[in-house]
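Of the protein chains in this complex, all but one are displayed in their positions.
Showing chain A:
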Amino acid sequence: MSNLTLKNLKKSYGAVEVIKGVDLAITPGEFVVFVGPSGCGKSTLLRMIAGLEVVTSGTIEIADRDVTQLEPYDRGIAMVFQSYALYPHMTVAENMGFALRLAGHAKPERRKAVEEAARILQIGHLLDRKPAQLSGGQRQRVAIGRSIVRQPDVFLFDEPLSNLDAELRVQTRIEIARLHQTLDTTMIYVTHDQTEAMTLADRIVVLRGGIIEQVGAPTDLYDDPDNAFVAGFIGSPAMNFLPCVAASANEVTVAGLTIALPQLQTQLRQGESMKMGIRPEHLNGTNGPSVAMKIDVVEQLGATAFVHGMLGGDLPLLVEARAMRPKAGDMINVPFDPQHVFLFDANGDRIR
């Protein structure tokens, strides 16, 4: 059991700073997901924790030990790569037992550890095969198995599901969640897929441009985002953002409609321009204020439908419609509960 602490961690490539001071404390056994768009620095941050990237400044502590300058093998970590990175010339058993072999463990001991990991992942029948003889999903299990065998303090996953097809991805995602319950070890998982982040994480770290935008439990980020970026990134489909103007201290006008927001603690300045955010799934209330929308496109999913349309001719809006079969070209009324409305200032920061 261990914990991991990042203190003011920075990384530059020449003059370009890609990680701009990250502070984070991860408690033992926690499943933490780094999520963010391409180029946000999430993989770099993971590779810095792994010891594959040199740290420009700041410190990394694993299990209360400063590992910033240590080689990867001295850090007590194991990593699963997006490309699986299995050694093609070794069998599955040799791949999984390689770390123990390097550490000087005897063959019977290695075999036992490999078989135990293979049992957990149900790959016992593959042990004598070479990676080339395995399917993508099997290779991914072997890669996970290789990291289990080492019994690390921290597991690192670098977009491990990206190379799998959609069905297998869902299945493997569930298995990783189950594995975390079984092993109860700290896991850090990097993905750009917010669905993976939401389903797997105890805590999500949302990154953008090399800084942490927000850290919190998946539901906290969903219910109470700190800024427009997090609000837009977490949740699928993404939140709608509409320009609005403060009509009074706790009222805003959006698309010609004035809405009272009694939940606001901040007093709004009348005439202030802001952005209003509301999630598509919160636009299907039965009462409350409503806006009229002309339907552009309908994505029918069976139980629900994603309805794309325009408010007042030029404001795009996405509505998740339940128990109705809207058609393109129709005008519909979209009622919503003001309780679900988020307000963001001109910088994108949340107004609570």
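Here is the rule we go by: contacts are C-beta pairs under 8 Å (C-beta built on N, C-alpha and C of every residue); 3 or more make two chains touch, one makes a residue touch a chain; residues count from 1.
Here, contacts and distances are computed from a predicted model.
A.B. asks: Given the options "Chemotaxis protein CheA", "Thiazole synthase", "Multiple sugar transport system permease protein" or "Transporter", say which is the protein name UniProt records for the missing chain.
C.D. replies: "Multiple sugar transport system permease protein"
A.B. asks: Out of A:Pro72, A:Gly124 or A:Pro335, point to the residue that touches the absent chain in the complete complex.
C.D. replies: Here the residue in touch with the unshown chain is A:Pro72.
A.B. asks: Write down which of A:Ala85, A:Ile211 or A:Ala292 is the residue touching the left-out chain.
C.D. replies: A:Ala85
A.B. asks: Among A:Ala99, A:Val252, A:Leu283 or A:Val298, which residue is in touch with the absent chain?
C.D. replies: Answering carefully, the residue with contact to the hidden chain is A:Ala99.
A.B. asks: Name, in rising order, the residues on chain A that touch the hidden chain in the full complex.
C.D. replies: Counting over the whole complex, chain A touches the hidden chain at residues 50-52, 71-73, 77-79, 81-83, 85-89, 98-99, 102-103, 146, 150.
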